[in-house]
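Omission of a single protein chain aside, the complex is shown with its protein chains in their original locations.
Letters A and B name the chains as they come in the text, with residue numbers starting at 1 for each one.
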Amino acid sequence: MYRYDEFDHAFVRQRANQFKGQVARRLSGELTEDEFKPLRLMNGLYLQLHAYMLRVTIPYGTMSSRQLRQLAIIGRKYDKGYGHFTTRQNIQFNWPKLEDVPQILEDLAAVEMHAIQSSGNCIRNVTSDHYAGAIATEVSDPRIHSEVIRQWSSLHPEFSFLPRKFKFAVTGDATDRAAVKFHDIGIIIKKNDAGEVGGEILVGGGMGRTPMIGKTIRDFVPERDLLAYVEAILRVYNLYGRRDNKYKARIKILVHERGIEEIREKVEAEFAQIQGSSLTVPQEELDRIAAYFADPDFEAFDAEALEAINRELEVRKFENRDFAAWMKTNVKPHKQAGYAIADITLKGIGETAGDITSDQMDVVADLTEQFSLDEMRASHEQNLILPHVKQADLFELWSALNSHGLGTPNSGLITDMIVCPGMDYCALATARSIPIGQEISRRFADLERQYDIGGMKIKMSGCINACGHHHAGHIGILGVDRRGEEVYQITLGGSGDETASVGARVGPAFTADEVVDAIETIVNTYLDLRESPEETFLSAYRRVGLDPFKEKLYAAA
Amino acid sequence: MPLHKNGVQIEDSWTYLGEEESPTLGDRTILSLDQWKQNREQLLEGNHSYGIVLAPLDEVEELRDDLDRIAVIAVTFPTFANGTGFSQAQLLRRMGFKGELRARGHIIQDQYMYLDRCGFDTLETDKENVVEAWKEALSEMTVFGQPSGDDRQPAYLARHAKGNKAAAE
Partner (left out) sequence: MSAKIVTAYHLRDGDAVFLREDTSWSKDVAEAAVVETAEAEAALLETGQADVTRNIVLDVYAVDVEIVDGTPKPTKFRELLRCLGPSNRTDLGKQAA
């Protein structure tokens, strides 16, 4: 994984120090809250319902055991012994004091981490495929260019006061696990006919109040030109993006109002001016970064050894049903024979999605070191992943995870939901999300039933801003306030993968008491109408549309 | 409004033309883009020294043909959260504007480095202790992630330049 050199170290140290100065100026009264707010946000510091909240970035979701241990320490020392993994490969601490934040940033800098641009109207943490570097079908590791973009976007003198926030996602695989079509800029790393690496650039995707699927602005930009191309997009956005209305300020609205053709014309004209300038990242820099993402030292297994490992795993699965269940959903094939990818879902039945205690972080850190070549990932689905586990170690890994409440066998199933913090923590929320998520989790706890339902993504947000990606949920839930009551709108048929679609609203909202029953009705309707157990909820929905669900949901009324 | 260069207050010999006023010759006035458009022929005829003040929605491209005749361009930041002016400045410099590029409006200390990096020469502000603030703002960071038209090298070039290893320290 990427390691800081002296430049990177100096950068985050100086930035932490700069923020320390800003906090001091705020406390002394030199800065008003109006002036300080954008500055603190640009360093991930929010003021939430109960306290300040610090959002720490995990660029492209990759972390080492040392970094995770430091997060555990920060959770204990400055917070209340836990953290929350978000939908954008960040971790949030819910209770820091303003005065402590400079010290937290110093502690983060010591392990090559920071909170730079995890909020604010600037370029946010670059997200990527959480299986990058571990899956067989990948064209090129998307983290190489994610890292290039991270560095370029950090404290960008021109793009730190944009009309609105700006989010990048990069994938290197045709199967999209990074929701690139729902980002301001999505990049799909691919090879052209000549075998050169580059990226397809999508622009204008997003969720929030007005969900939009990103449009391809250029099918292929060679990797050396990627920065020039995205800089051209950002410049066009900074000049023409709307600043008269906060709700129309994202680039998706600009693209929508002006049309992709006009935006493309402007971007291409700007790109023509700056292509080949010092924005061209030299090959030696690409090589330097790529070297950090080269395959770790995988052990080679011959056919005989692999067969023996597999036999052993089969026996273990036969002997231990819980292990078999975990293997069935949480373990994914790896590009290297003899290895596997292991999902650690932070979705224990009835628990708060994405929350993890400092003690559990320490456990995962130990297991990362012991079993995953010292590398782990955080996914936008609020789960953790050990990307490089020897198959022969899977049982031992599972045993350890399971004994610390981290072995829930539900990856990709209905209880593996995305749930934003909602009104329990968030100052923007209009309704609570967490208790609804907990109730859904308990309602569908039965594993056989979860298997029967199959692949299902429920995504829930506690307000229109859609941090919980509800637009992209197979079943999306949006909590809103209706005359002082928390009510929940349901959308169906959303998807954040390469077949991206925005969910359609099924009808009037449900109260907190009704919404879990409504979800159950939707699930049962699907089970009744599917053509075969192989037809997933999303496929069935795409075949039949909203009507059958509407009928069942509102028939009695 | 006091004018500063590198944080130091300097004399400002320019005045902004009022909305209803018409430009007179040779009086070092700064015109809005509209005023300039209305008086362009007249300004081209004489050999006047004049400036332009830009608002965020003004298209800098309109000035392209006249850039070598404009002495000052004042870029407006209506609030510090509106960063359009940084891109306008970048474009003007790239289009070859050699005159004084001035920042005006609501600008905070934490943007001084960005002004410097985007090609601004001067800053209008009535804040006190601008010298100290400017010095502090420009010394906080010595490593940069990106090129910006100034002479500060992005890390991706600096780290591969010979003899540059110590620069970050």
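Please note the rule applied: contacts are C-beta pairs under 8 Å (C-beta built on N, C-alpha and C of every residue); 3 or more make two chains touch, one makes a residue touch a chain.
Remember, predicted model here, so these are calculated numbers, not experimental data.
Across the entire complex, contacts from the unshown chain go to A.
Across the entire complex, the residue among A:Glu33, A:Asp193 or A:Glu534 in touch with the chain not shown is A:Glu33. Of the options A:Ile263, A:Leu367, A:Met423 or A:Ala466, the residue whose C-beta touches the omitted chain is A:Met423.
For the chain left out of this panel, the touching residue among A:Gln14, A:Asn410, A:Gln438 or A:Ser461 is A:Gln438.
Of the candidate positions A:Tyr52, A:Tyr292 or A:Tyr451, contact with the hidden chain is made by A:Tyr52. Although one chain is not shown, part of chain A still touches it, namely residues 26-29, 33, 47-52, 80, 95-99, 352, 423-425, 429, 432, 434-435, 438, 484, 486.
The rule we apply is simple: only the chains that are shown with their structure count from here on.
Note: centroid distance chain A to chain B, computed from Cα atoms, is 38 Å. Only residues 5-11, 14-15, 17-18, 21-22, 31, 35, 38-39, 121, 148, 151-162, 227, 231, 235, 238-239, 243, 273, 277-279, 281-282, 284-285, 288 of chain A touch chain B when the two sit together in their complex. Chain contact summary for the complex, chain B toward chain A: residues 56, 80-84, 86-88, 90-91, 94, 108, 110-111, 113-114, 117-118, 136, 140-148, 154-160, 165, 168-169.
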